[in-house]
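The block underneath contains the structure these notes are about, expressed in structure tokens.
Note that this complex is displayed minus one protein chain, with the remaining chains in position.
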Amino acid sequence: MRAVVIQFPGSNADFDARDALGRVLGVHTATVFHRETTLPAGTDLVVLPGGFSYGDALRPGAIARTAPVMAAVRRHAERGAFVLGICNGFQILTESKMLPGALTRNAHQRFESRDVSVRVDADGPFTAGLRGRTLRLPVAHAEGRFVADPETLARLDGEGLVALRYVAAEGPLAYNPNGAMRDIAGLYGGPRRNVLGLMPHPERRAEAALGGTDGALLFHAVSRVVASAGRV
Amino acid sequence: MLGRVLVTLKREVLDPQGDAVARGLAALDLSGVRGVRVGKVIEVSLDPGLDRDAALALLNAAADGFLANPVLETWSVELVDEAASP
Partner (left out) sequence: MSEAPDPTREATVDEALALKLTRHEFERAVDALGRPPNVTELAVLSVLWSEHCAYKSSKVYLGGLPTSGPRVLYGPGENAGVVDLGDGWAAVLKIESHNHPSFIEPYQGAATGVGGILRDIFTMGARPVALLNALHMGDASRAATANTLRGVVAGIAGYGNAVGVATVGGELSFDPAFDTNPLVNVLAVGVVRHDKLVLGRARGPGNRLIYLGARTGRDGIHGATMASDSFDARQRAARPTVQVGDPFTAKCLIEACLEIFDAGLAVGAQDMGAAGLSSSTVELASRARTGVTLWLDAVPRRALGMSAQEMLLSESQERMLLVARPEDEAAIGAIAARWELAFAVVGEVTDTQEFVVTHTASFEPRDGATRPEAPAVVCALPVSLLTDAAPTYWRPCDAHARREDLWGVDIEALAFEPQTDLVALIGSPELGSRQALWRQFDARVRNGTVVMPGAADAAVLRVFCEDRGARYEKRLALSADSNARVGALDPRLGAALAVAEACRNVACVGARPIAITNCLNYASPIRPAAMTQLRDGIAGLAEACAALGVPVVSGNVSLSNETTLAQGLRAVLPTATVGALGQHRQPSDLVAMGFRTPGDAVFLLGPNDDPRLGGSAWLTRKLGRLGGEPPGLDLAREAALHRVLLAAAERGLLRSAHDVASGGLLVCLAEACIAEGVGLTARLPGSPSAPGLCFGEAPSRAVVSVAPAVEGLVRALADAEGVPMTRLGVAGGARLVVEGLVDLDLDALAAAHHRCLDALFEPPGAPDNRPETSNNQ
């Protein structure tokens, strides 16, 4: 698998994504600056990383949507190739209308940084073989409350596109860290579930030294799909 | 009756958000923009029994130090006809 991590001005977990993919998992990983208009030939996976692209001005992801590289990312997704939006990357995907709904200010109005439990609720390339499994992943965001209109919510559940849902865990804190509708933590989209947006940070939980390897499961899954299916 | 408080950053205070929005507009090829300042609008539903002066006084009192931070922001208030507003 060949991965690229997009770097917008204000991205900050681009390093984390490169670290997990490249150093920990040994995936060939390159950085693509927001001003590029094409992706490197042979790119299998595009990661839109966490951070505060353009300082979260207006709405998180609203300005990143206008970046030159996004047209290439959209083409990549439209032809069924893999796009993973983590945290701010998820926000960019909803602002770009590559995923439905919107990510809004946490219900308690604060930044929330801690571990959450999420259950894999849908099959797809990033979760192949993981359905029903509960993962422990960190979140770190102020605007992660997923909202959508009732029809969209019904469609997402009806089509089984809710990839990850916050579920109850031990401890005194609310299991849903931001008040997301239907406890939605991650969503599939794209023509063949090739686009995944999620608020938790799998790239920050991909090795034992950082407290666990649940996050690596998502990268392993997509990497297996790439290896078996060949490039799109 | 609906009161509206318009809170804006003082002219001399840096507005990083406005600057970033201006760059986004430029990226969308919406030329002709010289600068952007971002503020906020706070709508306050008011007791219909209030007279105009009392309503304005109330809005100003709410704005002064609470809705607006006088260290950074200025504000203006207005009353709008509720039927005419969305």
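Note that the chains take the letters A and B in the order they are written out, and that residue 1 is the start of every chain.
Criterion: contacts are C-beta pairs under 8 Å (C-beta built on N, C-alpha and C of every residue); 3 or more make two chains touch, one makes a residue touch a chain.
Note that this is a predicted model, so its numbers are computed, not measured.
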Where the missing chain makes contact, among the chains that are shown: A, B
Residues from subunit A at the interface with the omitted partner, ascending: 9-10, 12-13, 15-16, 19-20, 23, 33, 35, 50-52, 54-57, 106-114, 121, 138, 140, 142, 147, 153, 157, 165-168, 172-174, 176-183, 201, 203-204, 209-211
Missing-partner contacts on subunit B, residue numbers: 10, 12-16, 20, 23, 69-72
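Simple rule for what comes next: only the chains that are shown with their structure count from here on.
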Inter-chain centre distance, subunit A versus subunit B - centres from mean C-alpha coordinates, in Å: 34
Contact footprint of subunit B on subunit A as seen in their complex: 54-55, 57-58, 62-63, 66-68
Subunit A-touching residues of subunit B, taken from the complex the two chains share: 16-21, 23-24, 27-28, 38
